[in-house]
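Read the structure below first, then the notes.
Removed: one protein chain of the complex. Kept in place: all other protein chains.
Now for subunit A:
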Amino acid sequence: MSTKIFKHIQTPVVPLAIENIDTDQIIPARFLKATTRDGFGNNLFRDWRFDENDHPKPDFVLNNPTYSGKVLVAGKNFGCGSSREHAAWAIADYGFDAVVSSFFADIFKGNALNNGLLPVQVSDDFLQKIFDAVAADHTAEVEIDLENQFIKISATGEQESFEVNPYKKACMINGYDDIDYILSQKNKIEEFEEVR
């Protein structure tokens, strides 16, 4: 089976300069009762985005029409807490292709990569430069090139390279799937079970 492909994007960004955003904020547990992968975007950041009467909170960035784009830019330690992959599904379903932060929690990073959502880890300084660029001009764009592993602020030309596991990079660029890869080595699994 193939997964979603990611190679290169250039887009404005949605800034969310909060640190330690946990997956309970991204998608609260009470919305995890679904048995399919669809529709989680409606409840992305539910309790920051809507009040108790389900009215949009005007001060939350996703409710501010000034900001749009395919990249979410967030404070450090993004995606900590619960392992719920629903968090990655919600972000992707909402329409984001990548998340930029200066630090990602482990499980979230893996879940994102398994769903064609690229986690781009940048330095604290570069993260601040993106926030500054968006503060100066809300339409400021970033360019993310997975093949060459760099992120660039279009207006200033400032750029930084980012790390990505070479295997996961190949998966994202070509739409390869982990299960196909492991099953291609099924004989090794069976051998392992025999000899241990």
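Observations, loosely collected:
In this section, a contact is a pair of C-beta atoms (placed from the backbone, for glycine too) under 8 Å apart; a residue touches a chain by one contact, two chains touch by 3 or more; residues count from 1.
One rule holds for everything that comes next: contacts and distances are computed from a predicted model.
Between the listed names "Methylamine utilization protein MauG", "3-isopropylmalate dehydratase large subunit", "Glycolate oxidase" or "Ferredoxin--NADP+ reductase", the UniProt record for the complex's undisplayed chain reads "3-isopropylmalate dehydratase large subunit". Considering the full assembly, A:182 is the residue among A:5, A:136 or A:182 that touches the omitted chain. Contact with the chain not shown here comes from a single listed residue; of A:15, A:69 or A:110, that residue is A:110. Considering the complete assembly, subunit A touches the hidden chain via residues 1, 17-20, 22, 24-25, 28-30, 32-37, 47, 52, 75-77, 80-86, 88, 103, 105-107, 110-111, 114-115, 124, 128, 165-167, 178-179, 181-183, 185-186, 188-189, 192-193, 196.
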